[in-house]
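Shown here: the complex without one of its protein chains, the others still in place.
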Amino acid sequence: MKYRVCVLGATGLVGQRFVSLLARHPWFELEILTASKKYVGMKYGEVVNWVVDNSMPEDVGEIEISSVDPEVIAREKPDIAFSALPSDVAVEVEVELLKRGINVVSNASPMRMEPDVPLLNPEVNADHLELVKQQVRRGWRGILAKVPNCSTAILTLALKPIADEFGIKRVIVSTMQSVSGAGFRGVPSVAILDNVIPYIKGEENKVERETLKILGSVEEGKIRYADIGVTASCHRVMVLDGHLEAVFVETSKKTAVEEVKEVLREFRGNKIRGMNLPTAPSEPVVVKEEPDRPQPRLDRMAGRGMSVVVGRVREDKVLGGVKFVVLGHNTVRGAAGTAVLIAELITREGLI
Amino acid sequence: MKYRVCVLGATGLVGQRFVSLLARHPWFELEILTASKKYVGMKYGEVVNWVVDNSMPEDVGEIEISSVDPEVIAREKPDIAFSALPSDVAVEVEVELLKRGINVVSNASPMRMEPDVPLLNPEVNADHLELVKQQVRRGWRGILAKVPNCSTAILTLALKPIADEFGIKRVIVSTMQSVSGAGFRGVPSVAILDNVIPYIKGEENKVERETLKILGSVEEGKIRYADIGVTASCHRVMVLDGHLEAVFVETSKKTAVEEVKEVLREFRGNKIRGMNLPTAPSEPVVVKEEPDRPQPRLDRMAGRGMSVVVGRVREDKVLGGVKFVVLGHNTVRGAAGTAVLIAELITREGLI
Amino acid sequence: MKYRVCVLGATGLVGQRFVSLLARHPWFELEILTASKKYVGMKYGEVVNWVVDNSMPEDVGEIEISSVDPEVIAREKPDIAFSALPSDVAVEVEVELLKRGINVVSNASPMRMEPDVPLLNPEVNADHLELVKQQVRRGWRGILAKVPNCSTAILTLALKPIADEFGIKRVIVSTMQSVSGAGFRGVPSVAILDNVIPYIKGEENKVERETLKILGSVEEGKIRYADIGVTASCHRVMVLDGHLEAVFVETSKKTAVEEVKEVLREFRGNKIRGMNLPTAPSEPVVVKEEPDRPQPRLDRMAGRGMSVVVGRVREDKVLGGVKFVVLGHNTVRGAAGTAVLIAELITREGLI
Partner (left out) sequence: MKYRVCVLGATGLVGQRFVSLLARHPWFELEILTASKKYVGMKYGEVVNWVVDNSMPEDVGEIEISSVDPEVIAREKPDIAFSALPSDVAVEVEVELLKRGINVVSNASPMRMEPDVPLLNPEVNADHLELVKQQVRRGWRGILAKVPNCSTAILTLALKPIADEFGIKRVIVSTMQSVSGAGFRGVPSVAILDNVIPYIKGEENKVERETLKILGSVEEGKIRYADIGVTASCHRVMVLDGHLEAVFVETSKKTAVEEVKEVLREFRGNKIRGMNLPTAPSEPVVVKEEPDRPQPRLDRMAGRGMSVVVGRVREDKVLGGVKFVVLGHNTVRGAAGTAVLIAELITREGLI
């Protein structure tokens, strides 16, 4: 028996990735898709402007668009709702679903920093999932897990093995983010052609704060932020998919480049190792030796979009540590893929 | 009477910028243009594939291409030779010209770090010019000045006012560099379309070392490097012209964002202030207040390509200092424009 | 004394071109700028997201945004209103202004094919201006002239000299249009990156019909369409500015390539020749001999954006005629520039 799942906001770029990942999922059955009010009752295949790489799974095109009204969704009793809703409407819908007993895995930014809401990047902090036990105090009958900001999900996967082995004091990161990160209409071509836009609203703050929560620990039911300084500068470049990040790390212990590469390559994720979650990549962190990799167009689909790719690991004498470049697929590893992986973790843990 | 000048390597992208800047220069008369052997004797207008923005100055198109043979050039006795030669041939040609009494302002990277060769970014370190006096020991009868690496020229112009006012301990910089920086055939479209290439051969080393020389001081005829740690990560993005750099600065004294903006805005260049050099921009550092500027396409021509544009100045609590974004035109401020400015400085100083 | 002018829809891409062209116009004084209701009362410089090449004329930034309400505008009694309004609101506003005695030169598509409204590309059909005399029957106290569709303005300028000299039977045209033609938010980067979109709503119909009106004649006060067959296929490519069109022409008389180039080069525009209109380019049609020109990035600013550039003129034996490529700047020659040229024609003709 498969779990019955719902995608909230199924026509956007992240929504399409959800559909793509869930259409033939071994554990989940895609049953409910919501979109703008004007599309309710129409077929998904008629209203979606499908632009993610693979062609749209055919049977999904026949699904009738549902209303995003929590009352209506709850009547269908899905086991899990994946949320790709815009921030301004996400909270209300998600909370209403939680009250009605629907479990929610959400890509929307509000509530990511709440102390009883796990912000999960499964290979990094699957153990934070225990925070959900406290959510009952809110009167929720379902559980809520949040997916990190896209740049942060990619960054923390590369930082975790280093933090565990060498300790991290400070991280300085500059991102080069793809246009798909802003959604279909987010970046006009007139704005980005022959250009870089050195600003993404709210992004730096998310990277700087969410990283501390994800790399933090849960002790006696309380989240304890990692004691790391993170400073970020975020930029939009003319790339379709894939966020590239130049990362400088000051470590606690002395590092050697070859050792860093080794711990990155061997990283498998603490708690989820051995769980055989279907969406987990076999190598969460791929390390490249070529001098000019990773590159977004060539490497973003590593591990079917779920691996991050690290390259150019080199010693940083100025900071005392290492510098490297990391790439991840922003709508897969940075959004829908991580959400599906979280849902797999939740079901495997017997939480639903 | 104008000084008679020569451009070595006049058909490339930097060569074209030289031609564009020198064609109607008030002090310099463009008389000699060199290019590949196969073009010698043909007209410049017939062999150049003109791609820089403005249309080619018409009279220049009539100039006959000369051989790059130093013997041949020396016979014409130009006052100054501007070199846009590739690194592998630059040294030999430049040295032979110097021996024959031709002054050389060179954009080529070899010899930039020689102790008796000034590496000039005029607003920053015009006083380093005195090093040329020592060149006579090499048996040169002309003088040699070097233009910094493009990213470094842009970076040091933004760092200098901060270094003077607040002191700088460490600089972490990530660049997003345009394709014109690699020359006309440097970056194939197949390589860069929908992509970022996180590697530019030799670039990081140049930024890290040249910055120290430029921000250093000359004491008793000796160059003393600045005591700053600089670490860089360099990336190529799909932009035609304009290098954008995300800069994190750890300062010695406490800074306030508004003070930093003020010292940047008020910076005029120590020694060259008041010299009225024709190519010097009225504002070497333009500071933007809009949250999403500078942008390469919109800001690269500030000060006719000779100003750098700084934006997003914000406090950096992690490093103890500031972070900001700086943009400059790589083939103008980062190459030909700075070379012409150096030549203006040299002539104004009475060195030729 | 200058004519006092108004730009309706001054913040969009065409609106910005209007502002750029009118800010220092010798005959026109830019006094009124309208924009979205939410901006009324704010300064232009505060609300516009200036992206056209040159920096914004400073004094214009101080102009206070006016309401687009015709009543309000009419109170200011501008001599001419330039309209860059979206199609859906243009008709009503324009008609209300006309009733109130304001002359309108409009870039909006509605009413372009009305028999008493001249659709003007001044070098081609300035004589059609006489149609405005009939507009009094509509109860208008101002006069209305329409600017052609952008692709059509560019195309007809290249066709007119050929039609006059050789006669034209059929025209087959495929366009490669820039993203600025769709307005600032018109083409999302996610849609066009690494792509061509072979569809522009309504565009082919406009090219096929408007060409016949523009190349037609006015006889006894009646517009008589040209007896030409025009068939078009329109495509959007990733270019910022400049529409390129591949044109195949079946001519009535036999042509020779050199003759065609000559009539194109010598074309000056029948009626406006000698009028010295400030915005008229000295060469309306520039002909290139290089095998790979015109190119949008290199040639779109020919004649300050008001010339079209023709290249690759070659015999077409299959059709019996010629084929060539023509390029024009879509928001200058194809919109704001032609509108200003029309206004110059109208004032020179003493119609206002």
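Each chain carries a letter (A, B and C) given by its place in the written order, and its residues are counted from 1.
The working rule: a contact is a pair of C-beta atoms (placed from the backbone, for glycine too) under 8 Å apart; a residue touches a chain by one contact, two chains touch by 3 or more.
No experiment lies behind these values; they were computed from the predicted model shown.
Q: Just one of C:298, C:332 or C:345 touches the chain that is missing; which is it?
A: Here the residue in touch with the unshown chain is C:298.
Q: Quick one: which of C:86, C:115, C:198 or C:221 touches the chain that's been left out?
A: Considering all chains, including the one not shown, the answer is C:198.
Q: Write down which of B:238, B:260 or B:308 is the residue touching the left-out chain.
A: Result: among the candidates, B:238 touches the missing chain.
Q: Go through subunit B and note every residue touching the omitted chain.
A: The missing chain touches subunit B at positions 13, 51, 179-180, 184-194, 238-240.
Q: For review purposes, identify every residue of subunit A that touches the missing chain, sorted by number.
A: 50-51, 193-194, 298
Q: Tell me which stretches of subunit C touch the chain missing from the display.
A: Listed in rising order, the touching residues are 170, 172, 174, 176, 193-199, 201, 229-231, 233, 235, 237-240, 244, 246, 248, 291-298, 311-312, 316-319, 323, 325.
Keep this in mind: only the chains that are shown with their structure count from here on.
Q: Where the CA atoms of subunit B average out and where those of subunit C average out, how many Å apart are those spots?
A: 41
Q: Starting from the mean Cα coordinates of subunit A and subunit C, work out the distance between those two points in Å.
A: Between these chains, centre-to-centre, one finds 47 Å.
Q: For subunit B, what residues touch not just one other chain but two or more?
A: Within subunit B, the residues that touch at least two other chains are 193-194, 298.
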